[in-house]
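Every protein chain of the complex appears in place save one, which is left out.
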Amino acid sequence: MITQNEEKLHEECGVFGVISPKAADVAQITYYGLYALQHRGQESCGIVVNDDGVFASHKNLGLVGEVFSHSVLSNMPCGRMALGHVRYGTTGAATYSNCQPIEVNHLKGKLAVAHNGNLSNALALREALELSGAIFHSTSDTETIAYLIIRERLKTQSIEMAVSRAMDFLEGAYSLVLMSSQKLIAVRDPMGFRPLCIGKMVDEAGETTYVAASESCALHAVGAEFVRDVEPGEIVVFDANGVLSIKDHCGKACKKLCIFEYIYFARPDSLIDGVSVHAARRRAGEILAEKFLADADLVVGVPDSGLDAALGYANVSGIPYGIGLIKNKYIGRTFIAPGQDNRLDLVKMKLSPVINEIRGKRIVLIDDSLVRGTTCRRLITLLREAGAKEIHMRISAPPFLHPCYYGTDIDSEDHLIATMHTVSEICTLIGADTLAYLPLESLPALACGNGYCSACFDGVYPTEVPSDTRKDRFERKLSEIK
Amino acid sequence: MITQNEEKLHEECGVFGVISPKAADVAQITYYGLYALQHRGQESCGIVVNDDGVFASHKNLGLVGEVFSHSVLSNMPCGRMALGHVRYGTTGAATYSNCQPIEVNHLKGKLAVAHNGNLSNALALREALELSGAIFHSTSDTETIAYLIIRERLKTQSIEMAVSRAMDFLEGAYSLVLMSSQKLIAVRDPMGFRPLCIGKMVDEAGETTYVAASESCALHAVGAEFVRDVEPGEIVVFDANGVLSIKDHCGKACKKLCIFEYIYFARPDSLIDGVSVHAARRRAGEILAEKFLADADLVVGVPDSGLDAALGYANVSGIPYGIGLIKNKYIGRTFIAPGQDNRLDLVKMKLSPVINEIRGKRIVLIDDSLVRGTTCRRLITLLREAGAKEIHMRISAPPFLHPCYYGTDIDSEDHLIATMHTVSEICTLIGADTLAYLPLESLPALACGNGYCSACFDGVYPTEVPSDTRKDRFERKLSEIK
Amino acid sequence: MITQNEEKLHEECGVFGVISPKAADVAQITYYGLYALQHRGQESCGIVVNDDGVFASHKNLGLVGEVFSHSVLSNMPCGRMALGHVRYGTTGAATYSNCQPIEVNHLKGKLAVAHNGNLSNALALREALELSGAIFHSTSDTETIAYLIIRERLKTQSIEMAVSRAMDFLEGAYSLVLMSSQKLIAVRDPMGFRPLCIGKMVDEAGETTYVAASESCALHAVGAEFVRDVEPGEIVVFDANGVLSIKDHCGKACKKLCIFEYIYFARPDSLIDGVSVHAARRRAGEILAEKFLADADLVVGVPDSGLDAALGYANVSGIPYGIGLIKNKYIGRTFIAPGQDNRLDLVKMKLSPVINEIRGKRIVLIDDSLVRGTTCRRLITLLREAGAKEIHMRISAPPFLHPCYYGTDIDSEDHLIATMHTVSEICTLIGADTLAYLPLESLPALACGNGYCSACFDGVYPTEVPSDTRKDRFERKLSEIK
Partner (left out) sequence: MITQNEEKLHEECGVFGVISPKAADVAQITYYGLYALQHRGQESCGIVVNDDGVFASHKNLGLVGEVFSHSVLSNMPCGRMALGHVRYGTTGAATYSNCQPIEVNHLKGKLAVAHNGNLSNALALREALELSGAIFHSTSDTETIAYLIIRERLKTQSIEMAVSRAMDFLEGAYSLVLMSSQKLIAVRDPMGFRPLCIGKMVDEAGETTYVAASESCALHAVGAEFVRDVEPGEIVVFDANGVLSIKDHCGKACKKLCIFEYIYFARPDSLIDGVSVHAARRRAGEILAEKFLADADLVVGVPDSGLDAALGYANVSGIPYGIGLIKNKYIGRTFIAPGQDNRLDLVKMKLSPVINEIRGKRIVLIDDSLVRGTTCRRLITLLREAGAKEIHMRISAPPFLHPCYYGTDIDSEDHLIATMHTVSEICTLIGADTLAYLPLESLPALACGNGYCSACFDGVYPTEVPSDTRKDRFERKLSEIK
């Protein structure tokens, strides 16, 4: 079985929360929100409903549509609040116990946590907690966050104060939505690595339902109006009294939004920190055309994530934009990939050339990234078989050279083609006529004034770097210490 | 729960067959072929393997990926031949007994039948067979075809002779792939309503595996080379001796390929009777631009089926092509559609505007058809909320005015908006600024010299029309006669 | 995976039908009826509801509790009639297409058929039908019965007349319940091989609901009162006008009730042709004690089917009855049997000795039959390990020596231990101290005046014997004829 984007990088998570002025079918709203965030995580998902202080939850491995059947969803109670999560899982194995939102019980009540991002000091925090007697059920660092908040909660008057104090310990990327008995809380780390935004729906009686989500596309899906992004370091508290923002508690840090959210992770119809994802991608294509113009007949984007940049390239270059590749939209998690039979080729199943468009033409082929290069090589073979005369490959991102510690699955440098080969070698390996990447110095044009993290391209890390960053670091550690 | 294209017309079926020179994993090849034909039918599917005369089959309601799990597929035996089918079901209820391929046992052995199309004289044939003592297990007219072939088989020397004689009785649309103990047979009705093509794979030893499929995209998926379309009225017989074509048995009829295969049903990367589906759709967009040019800023296609025509419109008009709508690619059969809550809107979940692209612009919106008009109205509302200043709707087909008796689900005129309203009324109803359809007289430009059936647009039926054409006609008949 | 009685013979089927004076939840009544008949067939099951001439059905492989989930059952419509079936399958493979009741469509309406038994002339009938143009979807001989009835229906005025005429062609065992648009019909073959009885429930308004079932235990389960057995050769017609019995149409034959219904197949609380199954089994034990008294300390029955005879043996012999073996009641179809590991033993999992009862004692062990003898050998080992000093095995049936052609799965003589060994050899093989079978001449005492078939013990067949009786005879035939 394969995942839908086997050679793509993966975002770890999407989070969603809703608080209504009165009991409502908040599970259903969350269900639609998670459907809109499904591209951010396809491994597991979950929903927790807060029905007057009683938490009812359902979570499991699988897509939203698999985990939430009609009977499961209709059995969830109404309530004033709900929390939802979709997960890919960059740290911790794909097991039930790593499904989110996580729920913990403590003296002051219940707390549910949905988390997007990765702590860069997770292992150190975990060890310190264990030394003080903590036990952990999962191997995800979300449990560490929950522990710190609860520990601080015992010393403070409110959950938001506990969150604020816990943030003093956390380093790295975390966009959180938290739910206690009475409050829904949206938190973004001081560097704002991962996006998080809030929206609202006003009903006929003038009462307001608030929504927090990883991306604005989820607000749109549930019929909510975009209000604003949560600011880096900000804690937004929603409860029966309204909305409260806490901002000054943590020191001022530069925004370090993950630039790859613009390049690949986010949905093109989302708006992140004021910038349209579609526009950023088109701009990448425009820059590629300005800097690496090819003498060609047709610009073809690799569906779906290469289409926006292809349109930008076509517009600037004057070369016609073409629909040259058709993606089989039914191939999902249950698809059984072919084995050794060399007639049967996964890339052929997933992408099919529109032969009439391709035949005899010189093609500019646009994709958003190159990880190991194998899919790209097959795709180029496919286009040549369909009659393409030349293939000019353009990548709408710089080459991946460094691991990411903030919530994507670039875990080591071992499998990255660009760490081992020059651009011209890669061009030969994938079988293209020419190859060009988006230059590092063009990234500011995508971010439009937002500070950003491009460590995976340039190795400049905004936080201290952990010594062990492998995805299974918690599992391995546990088996090493006997 | 909803189907992926709730307001779209549905094609009934896709068929696939393979014959190998020696025992091979033909079930796996068929599995990949069906994945590539999934757009032609999402209600049920099935595969029958012929393992040296013993037939092993698996079929059920559901998508290919749901019905064929890893364990089911790996438990299917190897064999020299296999037959596959995906079904939407334009006649007969969605029950297990209507799943295909159907298999029947008779004195001369076994026969499996996979059928795409609808007989226009099915009811009369069925009654005649029942009067002679036949009993029917299903309510699909495929069983009628099987009966006729077997009845003739008792009087003839070969299965292909029986097929030829059975064709004298059949009227209407049928592209068939049949499998007997020794032979794989591809048949297309004399008018060629539905597509059917053949391909081949030559292995290293120079031995040839043949494949028959509804569309050429399925040949590509399994790594086969396109050989040619099956001709209207032709019977192609594959067995251990090679390939035999029978053509002269049935009178010469004009080709009447369903024009809607080009407009919507087929996949854009398929080639049908020598014409590229993508090219036909782009041409429709070009004609719309020539005849109904709008003064606008952006051309937006409704994904996925409106994109090709949108590109054609943009190219001819000079108005920029834009990616203005994003389709949620995770919404499938398991998606639970929202109920009364008016905040939650199915169209919003499925299609989301790229606000930055849309805002302040005059939009030409291109879709392939308008059935009831409700989805279109909501979509236009959505675009206006996103800031579109004007919406000029262009439909890349003429208005639907008449029922289809050849295998699509336009069963009555009751729900077709165009039978009840003028174009200008429809324009008002859907909330567009202007509206135009592709003119009837432009259809030849799409078909490129192929004869075609456009009865759903012009009411000119190539065969006699049945008196009762409702989808449940067999079920009702059975409950009326006590 | 194992079936619950892996070394036991299997009954093929149980049938159930209900007709109510007005629309009622007849599916639910049938569901409870099938639960009570589940011991007669665990391979597949099905229910067909007749809702004013419209038939709604659900059937699948699996136990009643697996096939009929809450949602499936609650989605079945109300109606005046329903038909149900549980199947083990003595002929025809375990596939969906062999699930019953079968439903066929024909000119005069619909017919559903539930069948218990095996035709001894099935193959000849099938060939004759195929020569006249019939096609078969399944490999069960129930379809042959349906065909004959429908063919006669075209020549007669009523369904019951058609059944009567069809019976002239049928040879062998068949207890049928049939359902047409207007009538429920119970039929038992002229020799009465398989049981069939009718019951009724009178509601407060004095209106009567009739029920037909394979065994009286199913009448009890649904709250119906036992009325009488259907007589051999009788056709009982239930419709809006009441009940009609047709008896004189077929020649008088001697009753040949399968004696193994008393010995093992039926449930002990059922009454068949006036004889209590429990009493018949106890009598078998009493006779064994009279004829083969052992000098022993405890009588132990192999649960569950050996308990009745053990009680009879204890009563006559004066040796105490003991609970010496406990059966694990959770081991069912989903249980995964151990592989080669010789510590893990299926018999140990299923049956466990009550060591305190067994230790140091001389045991009379009673079971209802010995097929291959392997289970028995392990069981005796088990009891010796638990401390039994002697084991005196007593079988409450004569030795199996001949195949059955009337609906049980003794298909060949190859695996029957008694065809290859003398009683004393078998005693040694299974490791018992002494062994005795019920004598042939004692069978009349079990049947209490009913004529019976004991062909599996004595080779005296009441009908002509078919030449090919293997379970897969239809499948093989089809693959042989190419």
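In order of appearance the chains are A, B and C, and numbering begins at 1 in each one.
Keep this in mind: a contact is a pair of C-beta atoms (placed from the backbone, for glycine too) under 8 Å apart; a residue touches a chain by one contact, two chains touch by 3 or more.
Bear in mind that the values here come from a model prediction, so they are computed numbers and not experimental data.
The chain not displayed here makes contact, within the full complex, with A, C.
Of the options C:25, C:390 or C:433, the residue whose C-beta touches the omitted chain is C:25.
Note on the undisplayed chain: of the listed residues C:158, C:315, C:381 or C:434, the one touching it is C:315. Of the candidate positions C:244, C:344 or C:460, contact with the hidden chain is made by C:344. Of the candidate positions C:55, C:68, C:147 or C:313, contact with the unshown chain belongs to C:68.
Seen from chain C, the chain kept out of the figure touches residues 1, 25, 28-29, 31-32, 35-36, 38-39, 63-66, 68-70, 73, 201, 217, 220-224, 267-269, 271, 276, 278-279, 304, 307-308, 311, 315, 320-323, 326, 328-332, 334-336, 338, 341, 343-345, 348-349, 352-357.
Where chain A meets the missing chain, the touching residues are 52-54, 96-97, 102-110, 127, 130-137, 139, 146-147, 150-151, 154, 181-182, 474-475, 478-482.
Convention: only the chains that are shown with their structure count from here on.
Viewed as a contact network, the protein chains form an open path, each link joining two chains that touch.
No other pair of chains has as many C-beta pairs in contact as A-B. Rounded to whole angstrom, the centroid-to-centroid distance between chain A and chain B, based on C-alpha atoms, equals 36 Å. With centres taken as mean Cα positions, chain C sits 47 Å from chain B. Here the spacing of chain A and chain C, counted between their Cα centres, is 59 Å.
Of all residues in chain A, none touches two or more other chains.
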